[in-house]
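Here's the structure, in structure tokens; my notes come after.
Only one protein chain is missing; all other protein chains are in place.
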Amino acid sequence: MSSIYSEIILDYYRNPRNKGKLDRAQIRAKDTNPLCGDVIEIQMELDGDSKVKDIRFNGMGCAISQASASMLTELVKGKSLDEARKISKEDILSLIGGQLSAVRLKCALLSLKVMKTGLYNYIGSLENAKEELSSL
Amino acid sequence: MSSIYSEIILDYYRNPRNKGKLDRAQIRAKDTNPLCGDVIEIQMELDGDSKVKDIRFNGMGCAISQASASMLTELVKGKSLDEARKISKEDILSLIGGQLSAVRLKCALLSLKVMKTGLYNYIGSLENAKEELSSL
Amino acid sequence: MQKTVQYNVEKVRQDFPILQRIINGKPFIYLDNAATAQKPRQVIETLDRFYKEYNANIHRGIYKVSEEATAAHEEARAKVARFINARSPNEIVFVRGTTEAINLVAHAWGRKNVGLGDNIMLTEMEHHSNIVPWQLLAKEKGASLKYVGITDQGILERYEFQQHLQSGAKLFAVAHSSNVLGTINPVRELIREAHKTGCCVLVDAAQSVPHMPVDVQDLDCDFLAFSGHKMCGPTGIGVLYAKGNLFDEMVPFHGGGEMISEVHPYESSWKPPPYKFEAGTTNIEGAIGLGAAIDYLSNIGLRKIRLHEREITAYAIDKLSRTKGITIYGPSDPQARGGVVSFNLGDVHPHDMATLLDEDGIAVRSGQHCAQPLHERLGIPATTRASFYLYNTEDEVDRLANSLERVRGIFKL
Partner (left out) sequence: MQKTVQYNVEKVRQDFPILQRIINGKPFIYLDNAATAQKPRQVIETLDRFYKEYNANIHRGIYKVSEEATAAHEEARAKVARFINARSPNEIVFVRGTTEAINLVAHAWGRKNVGLGDNIMLTEMEHHSNIVPWQLLAKEKGASLKYVGITDQGILERYEFQQHLQSGAKLFAVAHSSNVLGTINPVRELIREAHKTGCCVLVDAAQSVPHMPVDVQDLDCDFLAFSGHKMCGPTGIGVLYAKGNLFDEMVPFHGGGEMISEVHPYESSWKPPPYKFEAGTTNIEGAIGLGAAIDYLSNIGLRKIRLHEREITAYAIDKLSRTKGITIYGPSDPQARGGVVSFNLGDVHPHDMATLLDEDGIAVRSGQHCAQPLHERLGIPATTRASFYLYNTEDEVDRLANSLERVRGIFKL
């Protein structure tokens, strides 16, 4: 059986991109994966009111959660809030590659959930997005 | 299948012997069958310190419990305390006749248990008799 | 009486291996369904498959077998939610049975919401499991119990209900269907009235969910409790439903593994419901078996089951009432009752009755059926109860009636 632990995943795990904190982030969110203890925090600094000027993640946990968070930050950086909002589950999974079981899916999607929680909170529509977030 | 509800059992159920109370009983005991709600109370009046001069039972419940209590009183009346103490499970069962299941056995033996509880209590050896009583 | 054409009871019977038993030389007739139901092949095989193929502890296992067990367990929760039309599987907590469900509410909701001088309203027809937890809570908190009385036919006294409501009650805990009288209480209307005064309502659905369609959104109950073993599932598994975010506001019941978010030496935090109320390893195959039972019942259809039981109950009441010296308890209208027929015959004590019927291979229950206050109200020490389910037949009722004649003969009635 071929492993989902590709060279790429391991590279992102060992050499995370955009890891750290931002001093002037307008968007901040944090969550944990209660089933396995992964922690992800995401901070975003906006350009005006619509564009992600900078993004950082912080956290600890498995290679899947940390690598996918790192990959997500690269994807989001420079995008408009509207574009960031449209990033889907499938986008993240195709970046990771390989098959994930239901439990590990939670690891892979934690950062997306955190990013979207922060984003919806910022634009004031967190309540309406509950269903989307709970599907992550 | 032949029923354990013989004519004799029904006669004792409908026409109980020695049912009632005694004014001058030295021995009194009462117990219930928690599994099916039968209640039996037994009172014994002694002749001196060793002989059962009179005995009465009171109670309510199924035909088996009431008939066997009635039969027991007949058996005990006139006996010495020592003889009464020796009345066994098997003595009662042979009076009743027929096969009883574990649950119904409790009904049949309730009066024996009550009689012996009162008796052991009177002669001051209730503690030692715990095992015998719990086997009834 | 006209038969329901689509209901093939003989086909249903073939699913239940135990119905092939011979007891005392006679075919086994099981009429103790209000105590527990028999299990169809489909449920037995589901449990067998679990043990042989994917037995594992759930939730935290990162391997295939555990993921299969977890998925099956959570699918069972979703099945329960759909079965009673809950809004979300998060409104479903797995417990041991109805009794634990009610204790959970008494502890986790009651200790927070019921205080000194408050009233808890019950009815005279409640099962001990819907009385004792409230007695314990009332004693601890200095609250009072109020009982809604019943008519001699076993119908709730609506005027008393309204009076108690007006004096103020924090909670109304009521059986949907009585396990002795068969009475089906109009819980939908009672809930509506209770809610107008801000009174919370718990429905003890132990005798309704197995036998008829129950829709928690339609009823609008706050809590609903039932047991898996009375609906063709295993023992040791049951359900507590709580509406919306009621669970969120409740304190933990049992503490331990799996119900926690974080544990530190001197303080901990909890997972969101339903997990907050499922401490330790739960009855995993029990939940999966209950899911299989729900599939089984749903495939036949709860409406059809209810119709079949109503017919057989009407037939039984009609038939048994012709036995000289019999007294049958509960409402006379079969529309207003479930498949439970309690009776007494002359001076035959119910325990003797049960033994005599057992001699003919017929299993009934005798005693107070965990409803002592109800028997006190009716002024009788005990009753014999025949209770029906989807696999019982009119032929079995006939044999019960014949046995009653035999009992009359023996007792010379």
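Think of it as A, B and C in the order they're written, each chain with its own count starting at 1.
Assume a contact is a pair of C-beta atoms (placed from the backbone, for glycine too) under 8 Å apart; a residue touches a chain by one contact, two chains touch by 3 or more.
Because the structure is a prediction, the values reported are computed rather than measured.
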{"item": "Partners of the unshown chain among those that are drawn", "value": "A, B, C"}
{"item": "Omitted-chain contact residue, chosen from C:Gln6, C:Asn24 or C:Ser167", "value": "C:Asn24"}
{"item": "Residue in contact with the excluded chain [from C:Ser227, C:Asn344 or C:Asn392]", "value": "C:Ser227"}
{"item": "Option touching the unshown chain, where C:Asp32, C:Asp118 or C:Glu396 are the choices", "value": "C:Asp32"}
{"item": "Residues belonging to subunit C that touch the chain removed from view", "value": "17-18, 21, 23-24, 28, 30, 32, 35-36, 38-39, 43-44, 47-48, 51-57, 60-66, 96-100, 102-103, 106, 124, 127-129, 131-133, 135-136, 145, 147, 227, 229, 234-237, 252, 254-260, 262-268, 279-286, 351, 354-355, 357-358, 362-367, 370, 372-373, 376"}
{"item": "Contact set of subunit A toward the excluded chain (per top definition)", "value": "1, 3-5, 10, 14, 36-38, 60-64, 101, 104, 107"}
{"item": "Touching residues on subunit B - with respect to the absent chain", "value": "32, 34-36, 101-104"}
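In this text, only the chains that are shown with their structure count from here on.
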{"item": "Chain centre separation in whole Å, for subunit C relative to subunit B (CA means)", "value": "38"}
{"item": "Subunit A-subunit C separation of Cα centroids, rounded to whole Å", "value": "46"}
{"item": "Of all residues in subunit B, the ones touching two or more other chains", "value": "none"}
{"item": "Set of subunit C residues in contact with two or more other chains", "value": "none"}
